[in-house]
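Removed: one protein chain of the complex. Kept in place: all other protein chains.
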Amino acid sequence: MKSGSNLEKVFEKGEFALTGECGPPRGADLEVVKEKAKHLVGYVDAVNVTDNQTSIVRMSSIGASKVLIDMGLEPVMQMVCRDRNRIAMQSDIFGAYALGIRNMLCLSGDHQIFGNQQDAKNVFDIDSIQLINVVHTMREEGKILGGDDIDGKPEMFIGAAANPFGDPFDFRPIRLAKKVAAGVDFIQTQCIYNMPKFREYMKRVVDMGLHEKCHIMAGITPLKSLPMAKYMAKKVSGIDVPQEILDRMKGVEKKKRAAEGIKLAIEQIQEVKDIEGVDGVHLMAIEWEKKVPEIVEGAGLHPRPQVS
Amino acid sequence: MNDVKKGDFEPKIVAFACEYCSYTAADLAGSMRLQYPASVRIILIPCTGRMDAIMLLKALDEGADAVFVSGCQPGDCHFLRGNYRAKAMVPGVKKMLEEIGLDPDRVEFFHVAASEAQRWVEVVEEMTARARRLGPNPLRTGGGPEYGPLAEKKGGKEDGPRRQASA
Partner (left out) sequence: MIVGERKPLEEIIESLEGAEKVLVAGCGTCVAICMAGGEKEVGMLASELKMAAKLRDMKIEVSEATAQRQCDKEYLDTLKDDVKGKDVVISMACGIGVQYMALNYEPMRVVPAVNTDFLGANLDVGEWAEYCQSCGDCVLADTGGVCPIARCSKSLLNGPCGGSADGKCEIDPETECAWQLIYDRMKALGRLEKLTEIRPPRSWKTSRDGGPRRLVREDQKA
């Protein structure tokens, strides 16, 4: 065992893993976190806690992760390279581990232009691949950047993101290979709507043997409505929503679109489950956490394996 | 000159006219005995591409009530792009005038071909009417800013919001 986290154990047991997501509130109200998280208890193996996603100021990922631990959920703490330099990042990793956080996800982070602090100075001292290696070196060698020994190794289960729909497409599997070489344990992909393209990506990943060196989780986000589908298609960078999906949402009457979105998500989960190299699903029910049980049950992924 | 009122004065207008088109048009207007305001002083230039923002500024600084550049019709510049360059420059000068405190309508760019004597007359009439509407150049009369936030404070702007510059 690298970290002994629940998520790691699920993978070790050869089970199909399932993670959820929880975006912390835009303020200090713990109840918001609790309300979102309560729907996830017992339905996922771990929960991603986002780090100021889309550059909007929110409760820290570390803080909200600790709240989840207290509720009996296992967090995957996200950490972006946008807001901290290597001093703060390494220090926060120690702190997070001391609070009981055992999984983390290393990300570049959305540019601050998307958020509510557009005048901020960004950091990007190190990039996501370098961050993976920092956490890996801490765990495996007990050293921080520069080679100093540390008192108490933070043994994190290390995750990262991959976007099969970003350009240049040919470079995407290479970038994944770099993350694997840097020491990543699991990968969560960007939301998948373009299934043929994801299959092509996975084929290349499998041909390179990368699926044997890390656990790949397919990203699924249920569409709540037609406006949301259109928004994802047009406004969110790195997301590819094909016309067929938009047509399918458009094809059902307005009241039934939410149900159609859930049906689609369940189909997508079943589809990715059969793709070689996919070891799990990362279910991002954005501001729709209460629907997670329905989706998980619908996809036949309930109950979750007991591993501890 | 401080007592000069808007509308009832004889404006001084400086025209920078391209030798290949507008200058010839002005000549033709004369030959055709077309009547138009005697307010305009024409400066012959080899091409409107020779124009520089500073030339427009200096004309106003030295008291002109309005200044315009008149060049060839699109596609007809003898030097290929001179008229486009001059036309692109004018909005920048308008912006400078706004910052200085002068009405941007005091400068303009027109296309007048060599054969368009009547058009030349209309352009001069248009700029004369504009100058009469705006009143004498405050740099000449010693008035305050006529445009921008300072204009209202000083009461230099009498007839409400200015029309936006036309091209």
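As written, the chains take the letters A and B, and residue 1 is the first residue of each chain.
Here is the rule we use: contacts are C-beta pairs under 8 Å (C-beta built on N, C-alpha and C of every residue); 3 or more make two chains touch, one makes a residue touch a chain.
Keep in mind that what you see is a predicted model, and the values were worked out from it rather than measured.
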Here the chain that is not shown touches A, B
Among A:G4, A:G209, A:G238 or A:G300, contact with the omitted chain is made only by A:G238
Cross-chain touch to the chain not pictured, restricted to B:A86, B:L102 or B:A131, is B:L102
Among A:D51, A:D92 or A:D110, contact with the omitted chain is made only by A:D110
Among the options A:K178, A:K230, A:K250 or A:H302, the absent chain makes contact with A:K178
Note that chain A touches the absent chain at residues 81-82, 86, 108-111, 113-114, 122, 124-130, 133-134, 145, 161-163, 166-168, 170-171, 174-175, 177-178, 181-182, 190, 237-238
It is residues of chain B that touch the chain not shown, namely 52-54, 57-58, 60-61, 96, 99-102, 138-139, 142-146, 150
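In this text, only the chains that are shown with their structure count from here on.
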Between chain A and chain B, the Cα-mean centres are separated in Å by 63
